[in-house]
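Supplied in structure tokens, the structure appears directly below.
With one protein chain withheld, the remaining protein chains of the complex are depicted in position.
Our next item is chain A:
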Amino acid sequence: MDVYIQTLLSGLAVGGVYALIALGFSITFTTTKTLNFAQGEFISFGAFVGVTMLLLLSGLTSTVTAVPGEAASAWRYSAAVIGAGVVAGFMGILIFLLAVRPFAGKGGMNWVMSTLGFGVMLQSLGLAVWGPAPVMVPSPLGDDVLRIAGAGVRPQELLVLACAILIMVALDLVMRRSRIGKAMMAVAHSPQTASLMGINVTLVMIGAFALSSGLAGVAGVLIAPIASASLFMGMGFALKAFSGAIIGGLSNPRGCIYGGFILGVLESAVGLWQAQWREIVVFGLIILVLAFRPAGLFGRTAVDKV
């Protein structure tokens, strides 16, 4: 029994990370019909912005391979999370203006290459500033294993899970209840119509990219204490998150979140059977989903009226 609870818990912890990033994919897709393929680099970039802030706030400037535990006190860590979100969000505006907007609405797939390219630039910039070595980041909640019904979990994993759920609920409320959210959904539905209704479509799209990239930056700082910050860490997570988004349905933010969690738990469960088959099972599932439900598992069920 312990084993299954452990599998579920470990899966949810990883799934929370996937869900958070998958949400970012969904936000830009629903508003601009484009995806930010530099999302992975934004995660790594965000993690290192967070590391830099932790070091600066605690008066340490030297390059280290591990941030000392006392540097990650609750307020410093919160500040680093917010700081990384803001910096990554600003970079998101840049990527929209430089790499997406010139190609948006013109047909073709130029934005795929330009966002990928932006990611490569971001990574090279990061390598020049921070170097290739990974940096271990301590959790603000300490590192002692917590026991839940016999299964072990680290405080940071619960924090990621809690943050993921909190951010998703908040975004869901904003999207469905506020004027901004309704404007975003209107733009998603039809930019032309939204524009005729007096909605500033460009501004909404900029906002969507800022939000999506900001989420990636926040995710980077949240994952760093689990996976250690590295400029190469984002790609793997982003690919899995994108897979989760496809499984859940790119056009449905809630579906993306479910997709992320499903993927995390599935990976963990496959590990109980044959870990080396994990990727085959995951991507096999994606092919099945695309074949039978091209809009994703939750893609069609959520028809919203704006």
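Quick note on the criterion: contacts are C-beta pairs under 8 Å (C-beta built on N, C-alpha and C of every residue); 3 or more make two chains touch, one makes a residue touch a chain; residues count from 1.
In this text, contacts and distances are computed from a predicted model.
Visitor: Report the protein name recorded by UniProt for the chain absent from the figure; options are "Decaheme c-type cytochrome, DmsE family", "ChrR-like anti-ECFsigma factor", "Heme exporter protein C" or "Branched-chain amino acid transport system substrate-binding protein".
Guide: Per the UniProt record, the undisplayed chain of the complex is "Branched-chain amino acid transport system substrate-binding protein".
Visitor: Just name the one of A:21, A:159, A:206 or A:233 that touches the chain not displayed here.
Guide: In the full complex, the listed residue that touches the missing chain is A:233.
Visitor: In the whole complex, what residues of chain A lie against the chain that is missing from view?
Guide: 2-3, 6-7, 10, 13-14, 65-66, 132-134, 136, 143, 145, 151-154, 226-228, 233, 236, 268-272, 275-276, 278
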